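A single protein chain has been omitted; all remaining protein chains appear in their positions.
== chain A ==
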Amino acid sequence: MALTTAPAPLHRAAKGPRVEPRGPRREGLAGYLFLTPWLIGLATITAIPMLMSLVLSFTDYDILSDWSELNWVGFDNYQRMFTEDPTFWHAVQVTVLFAVIATPLKLAAALGVALLLNKAVRGVGLYRSLFYLPSLLGGSVALAIVWVSMFSRDGSFNAFLALFGISGPGWVNDPDYALSTLILLAIWQFGAPMVIFLAGLKQVPVELYEAASVDGAGAFRKFRSITLPILSPVIFFNLVLETIHGFQGFTSAFVISGGTGGPVDSTLMYTLYLYIKGFTDYEMGYASALAWVFLLAVGLLTVVLFSTGRFWVHYGDER
């Protein structure tokens, strides 16, 4: 198993005397042989279906009809998306709104809690596990169901508000608020990036803080000038990952809206719309086209994020 990170082989090559392997090719072959189970999985349940969906995106495939009744429609599906389908644009809007709000807030929450947990307090291990717990339950349907009952009209959230004399609406059933409950749920599941931040924080050399203290730097200054720059690769990693997750949000929207994206399409995330098109409206060809546009869009976004990385991510090896 290749557990080394990318730069490691370089180091080895530079330091140790290069051992000439008897047969690098043979070793490679053996490597691939060991990978076969994974490769078969990759091919049969990921790569080939993905390619099939690309093919299907140029057809009017409807799942139920016989394979022989498939018609080629060229770029019709793609054209329809951009020119004739207002719901598509609506779903894009909902998804972008969700990702743009939820991702930074989730990262901020994760970093904030990680900073607190980085202090040596008694029982810190327990706190760490507790904060990570929501993420363990994260993708689960159960949590979304809990959310529905918490934020319905007679849910516990409104019971809490009632203490202050506020009578809240049925949050998940109100088109003005339903998406906010989804965003809140996403933010609350900050455990995974938090653990990564925590690991990153442990790597920051204590001497730097000591030196800064000697120079009279306050807590905020230390955070800004030491923690953030050293942590920037970790922030970047989390940002990319969480952005992609944000765009892929499906489970919570599906459960909270009962699979419809309602009320009034307010929680119609892109992936949910895609699912509805494919499995409720039986327009699998169109759904495949939606999936490919989505893949390209998220891919493009990742590329853009990487290109901004140059300006703010410090790997500590710059001269």
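Please note the rule applied: contacts are C-beta pairs under 8 Å (C-beta built on N, C-alpha and C of every residue); 3 or more make two chains touch, one makes a residue touch a chain; residues count from 1.
Keep in mind that, in the parts below, contacts and distances are computed from a predicted model.
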Among "Sugar ABC transporter substrate-binding protein", "NADH-quinone oxidoreductase subunit N", "Spore germination protein KA" or "Regulator of SigK", UniProt-listed name of the chain not shown: "Sugar ABC transporter substrate-binding protein"
Sole residue of A:128, A:153 or A:314 that reaches the chain not shown, by the stated touch rule: A:153
Sole residue of A:67, A:164 or A:220 that reaches the chain not shown, by the stated touch rule: A:67
On chain A, residues whose C-beta touches the chain left out of the figure: 44-46, 48-50, 52-53, 56, 61-67, 69, 138-139, 152-153, 169-170, 173-176, 245, 248-252, 258-260, 262-265, 271, 274-275, 278-284, 291
